[in-house]
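A single protein chain has been removed from this complex, and every other one stays in its place.
Presenting subunit A:
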């Protein structure tokens, strides 16, 4: 009995070190996996929290919109703010979405990313670019033949172009907004304009909500896979 009890310590001189190393390796591997799990769970909880906060913002924006719409109906009359006035002629939506596949999250769940494009602004900007490219060609040729202008002139030109683009964009948005309101007549209540802005804000929140939703579902599917 005594020999049997003495034997094990003698024979296990080097083996425990290997075991310990394996255990340490397994522990670090396990720790890393656990950390990854924790990170993913945190990301999921963050997206869930963001989703609920955005839903709260959406409720507020919609409430404002409904209130303004009710005020407009009160001042303009029920028959003038009604769904019967909707234009059923063929028309394209002025506010659209772009959908791209976001590949940053390694997940089995597809993760679409939505981008809002308001009042045909994308098309407007691209057409502006084309026009400005045509405009700049002769000017550059003209400048090349004369003496080089000072740096200040360059900056002021750029600033002018930028400000004119801003003015152009805002006037385009104003025209598009007026066109949407024209269904209800030429002279509409200012409250209807405020309602329009509130629903535009709601749309922006909705796009953020959709992105938060897809992040949440991607994180969720990754946690489930693990």
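List of remarks:
Everything below uses one rule, namely that a residue touches a chain if its C-beta (ideal position, glycine included) is under 8 Å from a C-beta of that chain, and two chains touch if they have at least 3 such contacts; residues count from 1.
Note that in this section contacts and distances are computed from a predicted model.
The chain that is not shown carries the UniProt protein name "V-type proton ATPase subunit F", picked from "V-type proton ATPase subunit F", "Translation machinery-associated protein 20", "Phosphatidylinositol N-acetylglucosaminyltransferase GPI3 subunit" or "NADH-ubiquinone oxidoreductase chain 2". Checked against the hidden chain, the listed residues A:75, A:117 or A:169 yield one contact partner: A:117. Seen across the whole complex, the unshown chain contacts subunit A at 44, 48, 51-52, 55, 58-59, 62, 65-66, 69-70, 81-83, 86-101, 106-112, 114, 117-119, 176, 180-181, 192, 195-196, 198-200, 202-203, 206-207, 209-210, 213-214, 216-217, 220, 223-224.
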